[in-house]
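Here the structure comes first, spelled out in structure tokens, and everything after it is commentary.
All protein chains but one are shown at their positions in the complex.
Here is chain A:
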Amino acid sequence: MSSPAAIALDHVTKVYDKPVVSDISLEVPEGSFVTVLGPSGSGKSTILQIIGGFLQPTAGRILFAGTDMTALPPNKRPCNTIFQDLGLFPHMTVAENVAYGLKVRGVDPATRRKCTAEMLAIVALEGYERRPIHQLSGGQRQRVALARALVLDPAVLLLDEPLTGLDERLRQQLRGEISRLHRRLGATILAVTHNQDEALSLSDRIIVLRAGRIEQIGTPREIFERPANAFVARFVGFDAILKPECVDSGIADWHARVAGRDIRCEPPVSRDPANGYVLVLRPERIRIAHPKERSDLGPLTVISTAYKGRDVEVESRLVDGQALKFLISADSGVAVPASGSSIEIVWEPIKPLLLPDALVEP
């Protein structure tokens, strides 16, 4: 790499009673948007706090543009964090909030006013300078927090669950906002989230975390199309997961046997995983076979169906007892199977992926 990464974590470990973060090494290149994706308890917030300087790692180093800053306190680091609870100053106006960091740095009042005004314009909060914080809506508060951090032109902006706790409309609006700011200001951003949609739509690169360890690093497309294992697959929405009885390698396709049926699969990337393979499918790619159609899998007994607006979720069971959930279109033309009825399903022309099985959630 030509220039050092804006942030690099070098074998970082954090241990409380148990290790929360284990031997994490990652890099955030200058100008990129990297997301750490993981369920709650995976250690993603811990990583953010270690980078921000609010926690000291048990072992490992944190480098900003190649310089080791592991020992520096939060106020001496060239990064700014927007925590989930924002921490806007309730006794200050919008403008005072945004100017705070400049004032602490001893920037003169004229420059302070100019930068604050510019940044408020960027986040579309002109005219709100003198408003007290408690008069703002949730979305406006988020934008004040963004402006307050970005006005300092941080080497890296850290976002802690930036869109969690907002309603859907606001979430979409702010997602666009963050994306726009990232492009316009060329800011380097590291976000943590448990929401795969957020991660997929915002990031250049995603790091999937599980129990303090990195499961996969890749572009959103790589993560979504080629998840490294069953855990990552489930996390990015491959909810239809089956455990095959046996797997045979072939020349073009591989074959897996599920409930007595032979299924053609994509060849796996990794060979001979420790816990065997699972067969994964996107639940929206499955449909119910017509009576005369050659099916890919069946018979399945329908346990229940649930109307989800755009789709109907079908919960079914194979003859070997494995459960399979999938989605069928809720269009009026598609018949919803009755509970207890027997169906066959189709997913051709796509082929299921064979992925290494992940151990049961810790």
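Just so we're on the same page, a residue touches a chain if its C-beta (ideal position, glycine included) is under 8 Å from a C-beta of that chain, and two chains touch if they have at least 3 such contacts; residues count from 1.
As a working rule, contacts and distances are computed from a predicted model.
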Task: Which of "Spermidine/putrescine ABC transporter permease", "Heme exporter protein C", "Cytochrome c oxidase cbb3-type subunit 2" or "Ferredoxin" matches, in UniProt, the chain that is not displayed - done: "Spermidine/putrescine ABC transporter permease"
Task: Among A:91, A:130, A:184 or A:294, the residue in touch with the chain that has been omitted - done: A:91
TODO: Consider the whole complex, including the chain that is not shown, and state which of A:74, A:218 or A:237 touches that chain.
DONE: A:74
TODO: Since one chain isn't shown, list which residues of chain A touch it in the complete complex.
DONE: 52, 54, 73-75, 80-81, 83-91, 100-101, 104-105, 134-135, 138, 141, 148-149, 152, 165
